[in-house]
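Since the structure comes first, as structure tokens, the remarks are kept for the end.
And then chain A:
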Amino acid sequence: MNDALIPELCNVNGRLEDTPDVFTLDLVPPPGYRGFAPGQFNMLYVPGAGEAAISISGDPEDSYRLVHTIRAVGDVTSQLRTRDGHSQVGVRGPFGKPWPIDAARGGDLIIVAGGIGMAPMRPVLYAALADRASYDNIYLLYGARTPRDILFQEQLMEWHRQGAITAIITVDAARPSWKGDVGAVTGFIGRIPVNPRNTVAMICGPEIMMRYAASELLVKGIPMDRIHVSMERNMKCATAFCGHCQLGPYFVCRDGPVFRYSDVAAMMEVKQF
Partner candidate 1 sequence: MAEKQIPVRAGIKSRRIKVDNLTRVEGEGSLLIDVQGGELRELKLKIFEPPRFFEALLKGRALGEAPDITARICGICPVAYMMSAVHAMERALGVTVSDPIRQLRRLLYCGEWIESHVLHIFMLHAPDFLGYDDVIGMARDHGERVKSALAMKKAGNEIIRVLGGREVHPINVKVGGFYKLPEKAALTALLDPLKHGRDTARDTVLWASSLDFPELTRQYEFVALQHPDEYPMNDGRIVSSRGLDIQQTEFPDHFEEIHLPHSNALHAVRKEHRSAYFVGPMARYQLSRDQLSEETRALAKEAGFLRDVNNPFESIVVRALETHYAFDEAIRLIEQYEVDGASSVPAPARKARGVAATEAPRGLLFHQYDVDERGLITRANIVPPTSQNQFTIEEDLHDLVSANLELPQDLLTARCEQAIRNYDPCISCATHFLKLDIRRD
Partner candidate 2 sequence: MNKPSLAVFKFASCDGCQLSLLDCEDELLKVAELVEIANFPEASRRILPGPYDIALVEGSITTEHDEERIQEIREGSRILISIGACATAGGIQALRNYADVDQMVRAVYPQPSYIDTLATSTPISRHVKVDYELHGCPINKYQLLEVLLAFTAGRRPQVSNDSVCMECKAAGNVCVMVAQGEHCLGPITHAGCGALCPSFDRGCFGCYGVKEQADVESLFVFLRDQRGMTTQQAVALVQSFNADAPELKVIASDRKWGRRREDRPE
């Protein structure tokens, strides 16, 4: 049966508590799952609680697991947090337009992530690192609230140590014992050498952070249509039927969540639009 609105129940491989409010759910992909591209998302379903749009945060090459990194903020996400190896989660997907990784080939890739926005960025790193030679520099600028909230810290630091990526991880606030950077992630864009003619930038985080980051990158001379952002709107169906995720002329589920900044910048300026 081919009905994009009916989830398939999947077994849970395991759950990992990443930070005090973020956890990673590792699911067995449903039979026939057609894989995903970095930036795409699934609709995860818990009977009785409902569905939520969650980006896939795992390795696109790994067809044995569907990994999601989730912040528990409300009904569905809190219920997802109660799932473990004995329970199941409903899955529909994948949905949405992915990050334009191919477009970044042959040049620099700048990733700017804030908070849970790191989740949909990890697959980009997996994919780019699997084909590392095709890219020049890969920069990751990642801001978390506190050191405890940094996602995938070890993995990212490992990649950084290996020289595969250049990672700048910053926090909003920290105890003195924190040796890393402190401050809004957008403030660190100035630290990286930007090659305006041959760079693709991808930003994911709260809308306001994305706007600031984009304007910094614009200042650095990166053209608007080489900057990409991932938008969030209420989402019920992910198939452009329910009307909730509209953003002006777009449906975030169908035309996004990844947009060229040039396509959405004007709307992001209009309050409550």
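A word on the picks: all candidates are chains of the complex that A comes from, given by their letters.
Of note:
Please note the rule applied: a residue touches a chain if its C-beta (ideal position, glycine included) is under 8 Å from a C-beta of that chain, and two chains touch if they have at least 3 such contacts; residues count from 1.
Remember, predicted model here, so these are calculated numbers, not experimental data.
Note on chain A: across 1 or 2, the candidate touching it in the complex is 2; the others do not touch it there. Note for the complex: chain A touches candidate 2 at residues 48-50, 74-75, 78-79, 82.
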